[in-house]
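Sharing a structure below in structure tokens format, with a few things to ask.
The other protein chains are all here in position, but one chain of the complex has been omitted.
Moving on to chain A:
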Amino acid sequence: MRTELPGHQHEWLDDDAGPVVRPYTLTGGRVWPDGNGFDLVAYVLARPDPDLAAYPELHPEHRLLVELAGRGTPLVELAADLDLAVGVVRVLLGDLLSRGLVSVHQPPRATYLPDNDILKAVVDGLRAL
């Protein structure tokens, strides 16, 4: 389990690095956390009553994420709400996941062939709009 966030170490910033953009300070330059390819519509659900005080290393954005995911929210909506790039949110979610603060539910792989009842519900729903 990661105990320290790279965002707190800045040795990767050298003179060539140019201005640091907030998202990259947040993730410490991490773009894609360890093999985490959370889908754009992966469903993120915060654990109820999370004890955020136990994790002083978390950034305010982590905390906002936990709050926003309280009712279960797809990743892309979290990114839009926080005005952060999707890749940054993936990294932050990786941090929260490793601390057990959220669960992330990937959509089923076979989503492109959902069963007929679902397709029918979609067509009916669209017609009724």
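Heads up, the rule we're going with is that a contact is a pair of C-beta atoms (placed from the backbone, for glycine too) under 8 Å apart; a residue touches a chain by one contact, two chains touch by 3 or more; residues count from 1.
Just so it is clear, contacts and distances are computed from a predicted model.
The complex appears with one chain absent; UniProt names that chain "ATP-binding protein" among the candidates "Histidinol-phosphate aminotransferase", "ATP-binding protein", "Deferrochelatase" or "Iron chelate uptake ABC transporter family permease subunit".
Considering the complete assembly, chain A touches the hidden chain via residues 6, 12, 16-18, 21, 23-24, 28-34, 39-41, 43, 45, 48, 70-72, 74, 76-77, 79-80, 84-88, 105, 107-109, 111-114, 116, 118-123, 125-127, 129.
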